[in-house]
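Every protein chain except one is present and positioned as in the full complex.
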Amino acid sequence: MDIDRDTLMQMLRRMWMIRNFELKVIEVHSAGEFTGAAHPYIGEEAVAVGACAALNDTDYIAGNHRSHGHPIAKGGRVDKAMAELYGRVDGYCKGKGGSMHLADFSIGILGESGILGSSVPVAVGAALAAKIREENFVSLVFFGDGASNQGALHESMNLASIWSLPVIFVCENNQYAVTTSYATTVSVEHVSDRASAYNMPGLLIDGQDAIAMYEATVEAVRRARAGEGPTLIEGLTYRFEEHSLGLGRVRRGEYRTEEEIDSWRQRDPIVIHEDRLISQGIASREECDAVNAETQQEVDRAVDFARNSPFPEEADLYEDMWANPIPQP
Amino acid sequence: MDIDRDTLMQMLRRMWMIRNFELKVIEVHSAGEFTGAAHPYIGEEAVAVGACAALNDTDYIAGNHRSHGHPIAKGGRVDKAMAELYGRVDGYCKGKGGSMHLADFSIGILGESGILGSSVPVAVGAALAAKIREENFVSLVFFGDGASNQGALHESMNLASIWSLPVIFVCENNQYAVTTSYATTVSVEHVSDRASAYNMPGLLIDGQDAIAMYEATVEAVRRARAGEGPTLIEGLTYRFEEHSLGLGRVRRGEYRTEEEIDSWRQRDPIVIHEDRLISQGIASREECDAVNAETQQEVDRAVDFARNSPFPEEADLYEDMWANPIPQP
Amino acid sequence: MAQTVFIEAINQAIAEEMRRDESVFIMGEDIRLAVYGATANLLGEFGEKRVLDTPLSENGFFGAAVGASLVGMRPVVETLTSFMWVGMDQLISQAAKMRYMFGGQATLPVVYRATMFYGGGSAAHHSDRSYPMFMNMPGLKIIIPSNPADMKGLLKSAIRDDDPCIVFEDGTLFGMRGEVPDDSELPLGELIVPFGEARVVQEGTDCTVVGIAASVNHAVAAADQLAQEGISIEVIDPRTLVPFDKATVLKSVEKTGRLVIADPAPKVCSAASEIASIVAEEGFWDLQAPIQKVASEQVHIPYTPALEKLVYPNTEKIVAAVKRTLDV
Partner (left out) sequence: MAQTVFIEAINQAIAEEMRRDESVFIMGEDIRLAVYGATANLLGEFGEKRVLDTPLSENGFFGAAVGASLVGMRPVVETLTSFMWVGMDQLISQAAKMRYMFGGQATLPVVYRATMFYGGGSAAHHSDRSYPMFMNMPGLKIIIPSNPADMKGLLKSAIRDDDPCIVFEDGTLFGMRGEVPDDSELPLGELIVPFGEARVVQEGTDCTVVGIAASVNHAVAAADQLAQEGISIEVIDPRTLVPFDKATVLKSVEKTGRLVIADPAPKVCSAASEIASIVAEEGFWDLQAPIQKVASEQVHIPYTPALEKLVYPNTEKIVAAVKRTLDV
């Protein structure tokens, strides 16, 4: 596939944005600037970025608890995301959602979900609307290898298949659900092997390779818009960090070996993408470094933005409960 | 497979018992002797009878709303079943359960369930106990083509597979969920095609053929007891009657053609079994007719038993809520 | 005024709203052939795209309704209360919570029509009256009509409302006839019953009886019976439980000094408990006697009619409760 430079550079930019966002989150979280769980996406950037590069602003995505990568990959704003993590009024959800519930409905980000598997039927519903209204937007949902065992997945894949809905199921197989290896909880070798049970294509993709993810998603989007129905894409990937910030109880050695972690760190998705851009003469090392630096600066500005944003007022507590408000009991 | 005469005759007997039970239920229900829903198993007798013939009294079954065939096939008593439908104290559940909740824990019948898909995880749990305790009983669960779309199935099949549990999933594919054809709601051609998504054997069996069902289940039971894990068996069958008694609203022609119904009625599981017994010289026509007559009489006695059994007393209302009783609020 | 059957009122409300607004569509199991009755003839008029038969996948299609509503559709989902357990996660984690947790970005004009089939030998798995559980969870509007006109007018309001609504349809009322005004008789040209406005079904002075769903009608029957003994009952139908019109109840108790609440839900943490607790807090000084809850016994629904008939509130129990408050 011939991919234009803008797309390739935008992918790089968004991967760096995620990486630098997450590094900053780790930094400010451990400095105690905010509390609550946060699940770093470091190591998995190529999955969301490759997939979202195949979408338009009018397409929808939904995600899960590992929640910063998806919206940034879709073009979300890091300042509003960071302010949300800081619990401030200028955050995406006015501080009400926090890390696990980023959303930007203005550009099709239907929101992250802390209940695993739970956003999958929602994404199917957005695709159903496209079909009923005969519009050609698509909907894409991210979920983990762990969540693939939820009944919600089964029902959603079946619904999408029988109704030929324009939805793309993206499994981020980072091989663990917290401490539990997917090999011990998923009864097939690959989550994508399950696609045949729903009469849809199931693709096993190198999740460290943004271009591979992009190409697979482009084809899935084409199918979807053509009314050919859903696709299941499994991005095989790895999280470089621990499951979530503040989960100090479990020592990594107890469930993942240092060797395994190191060997996956060798396959850093940003390095892979940069190497390719440079070797193919699409960008220079300096240009790549500049993207890193620029996104770092943008993330720094996001932290300033967040720190300077006020906390919500007490009066905001009951705001946003209802679209057509009712008296509170 | 060489099947002994006793087994073959017991299968015939239980198929007739179910058939005659259901015919009687239709009769007394339309005479208004009791109310409430009841879902006739007529036409599908070979599925439950063939499957249960491969089990012992120490094995467990669980079922669904189409609920009379399973317990009778497992050796349950028609008098207690009938009394239950009549809502009497001598019923299996003292009148508290009714048609959809027959159970006989003394011979491994863990009960029918009105919520579809809901008894499947329960059956998996019984099998889990076998594994933890290192005992060699197995557990078998019946569910419909409609229920196969429930998330509970996915989770249960995955659990059974990863833990190699001695459980047998029996899908009674009678091709409709009430008025909805399975072809429009199941995204694969056969429910059994989904077995590969759980790394277990998936068998498509002629559900009108008791012997075929029996043989498939014998092998599944062997695997289960040997620690080789679960099996999915799909019995392709048809319900000869309407979905449930009292469902007059829907005219059959609206979702099933007369031709389709007639063609399946040609494949009556009892006729098929009797023809085989007679042609192979295992039983005579007279012997077969005698089984029919005897079971008819037993069902008649069951009705007498039911009619003569008293209704529960008011004081029974709060009985059976708790094993370790607490004061009622 | 036309005499209309309850279930026909449901059908009218859906059909009228589907005609009025293209984004309204319906989904559920066996709704095309209208197995439960309420969706009769809709397939013919509105076609397969807007009348969707679903697989047995409540969690899946409850959630699909959420997703469709987020992007501008107005799904009306048919189910039974007892099947909601299977799809509970989508009702709670998504429908109820989404708007608030996304800081108001999400708008979910989705309606779940949950029928309560109790009282007819449906047994434990098909007889739930579960609205109190959903009242405890913030974020869902809870509608519970007691007659055909309210059924129609409230369902139409629910479909137009921009928040997730669960309409609890009392199956014991499906055959009830009642007057439903023709649109031409109405000032607004259509029947819309607003949320949060209780109906004073009849005025009285000695005791207030708040009824929920079918219990409203038992309350009226009890009032008739008590009237013959010279006892005057005020009957109130909240019609919606979220929002709940507490002002009307408090005002009534101010007048009567006595309160009985008749509620078909199991009595612990019931709607009756909630209403009692409100009055015990905010109407305390008006009370001249203990509040009486007449709710269902705290058991599962036994199949046998011999026991089932003992479970629910009925006219007799309401009469007895009123007499207890009056100490007669």
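A, B and C label the chains in the order they appear, each numbered from 1.
Rule of thumb we're sticking to: contacts are C-beta pairs under 8 Å (C-beta built on N, C-alpha and C of every residue); 3 or more make two chains touch, one makes a residue touch a chain.
Not measured: the values here are computed from a predicted model.
Chemist: Quick one: jot down which shown chains the absent chain touches.
Modeler: Taken over the complete structure, the missing chain's partners among displayed chains are A, B, C.
Chemist: Pick out which of C:Gly37, C:Gly120 or C:Pro138 touches the chain that's been left out of the picture.
Modeler: Only one of C:Gly37, C:Gly120 or C:Pro138 touches the chain omitted from view, namely C:Pro138.
Chemist: Looking beyond the chains shown, say which of B:His29, B:Lys94, B:Arg256 or B:His273 touches the absent one.
Modeler: From the options B:His29, B:Lys94, B:Arg256 or B:His273, the contact with the absent chain belongs to B:Lys94.
Chemist: Tell me where the left-out chain touches chain B, residue by residue.
Modeler: Counting over the whole complex, chain B touches the hidden chain at residues 60, 62, 91-97, 101, 103-105, 110-111, 113, 115, 118-133, 139, 151-152, 155-156, 158-159, 162, 319-324, 326-327, 329.
Chemist: Considering the entire assembly, which residues of chain C contact the chain that has been omitted?
Modeler: So the residues of chain C touching the unseen chain are 82, 85-86, 88-89, 91-93, 96-97, 100-101, 123-125, 130, 132-133, 135-139, 242, 265-266, 268-274, 276-277, 279-282, 284-285, 287, 289-293, 298-300, 302-303.
Chemist: Across the whole complex, list the residues on chain A that are touched by the chain not included here.
Modeler: 34-37, 84, 87-88, 93, 95-101, 113-118, 146-147, 149-152, 177-180, 184-186, 247, 249-250, 254-255, 311-312, 314, 316-318, 321, 328-329
We take it that only the chains that are shown with their structure count from here on.
Chemist: Indicate the whole-number Å distance between the mean C-alpha point of chain B and the mean C-alpha point of chain C.
Modeler: It comes to 36 Å between the two C-alpha centres.
Chemist: Which parts of chain C, given as residue numbers and ranges, touch two or more other chains?
Modeler: Residues 54-55, 57, 59-60 of chain C each touch two or more of the other chains.
Chemist: Indicate the residues of chain B shared as contacts by at least two other chains.
Modeler: As it turns out, chain B has residues touching two or more other chains at 149-152, 184-186.
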